[in-house]
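One protein chain omitted, others in place.
== chain A ==
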């Protein structure tokens, strides 16, 4: 893309502005998510690829979209009502108000995970601290190594998942690593074992590094990190976004077996308990964004929360994406590129965003 020098690119663009250029697809007014407004509904905005890399989008986004990101080498997302609602909730966060709980719900393929990723990017641009759990169902259903907790008897630690989470946290908050997270200090002594401890007034990054260095301490470090972030958010030193995909799995079932071969409940997992604390009212200045995943049947009592619905495409939204795919040569056949083809795609996909994208990928 960087073949022409920047100056000539500018003149090129100004030249096209004077002509009534027909845009290949509907672009939003700006790529900065904080500038998005109602006028930008149904339009695509771009997330810079390096931001996508930093935020580990490959792991968070739905696999099909991640592949598209890699193929097209750009991340263009449609601005839809649910994202604007989430942005509005972001703006309502303040130090005097307890953590706002937002739950994204909706049918399969309507954009819950994608909206979560957009929210994570917005928090990144606004220098919020991001605590992003890729999939809570991983913790409850994918059994890696299991350890009994030394902090609380009866609790189960998940060292490998904790290490993965800490790595993910470190990756996503690299832009704040040297600034906020180093400036903010621990509020108490943390005695991990007889030999290891993190004393008071040490940067928060020490907790993360301790967890990464010794996996058997990782789960306790996660808990300490969560506690510290809550305290500092309440004091106004940082704004916290807790984004959990499949957050309702915190109240669901697990496949982890205990020593007596019965299944553990989610109450017995320390990771789950640590993240459930974010649903309490004892901290402020943060937003907890979760997704109610239909894969899990659960009875989560996290009232009062704001349920935001993700819906199927409108004709305008589907058309905007269709134009984008046309422009990117993603659509292969002539029939798919035609108006009649678009109408067929509407109904074949039943206006479902996931199926629409899949159909466009194969036609």
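We adopt the following convention: contacts are C-beta pairs under 8 Å (C-beta built on N, C-alpha and C of every residue); 3 or more make two chains touch, one makes a residue touch a chain; residues count from 1.
The definition used in the following text is that contacts and distances are computed from a predicted model.
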Not-shown chain resolves in UniProt (candidates "MRP-S28 domain-containing protein", "Transcription factor bHLH49-like", "thioredoxin-disulfide reductase (NADPH)" or "Protein YIPF") to "MRP-S28 domain-containing protein"
Which one touches the absent chain: A:212, A:237 or A:306? A:306
Absent-chain contact - pick from A:28, A:41 or A:250: A:41
Touching the absent chain: which residues on chain A qualify? 38, 41, 81, 84-85, 88-89, 92, 96-98, 100, 105, 107-108, 281, 284, 301, 303-309, 311-312, 314, 350-351
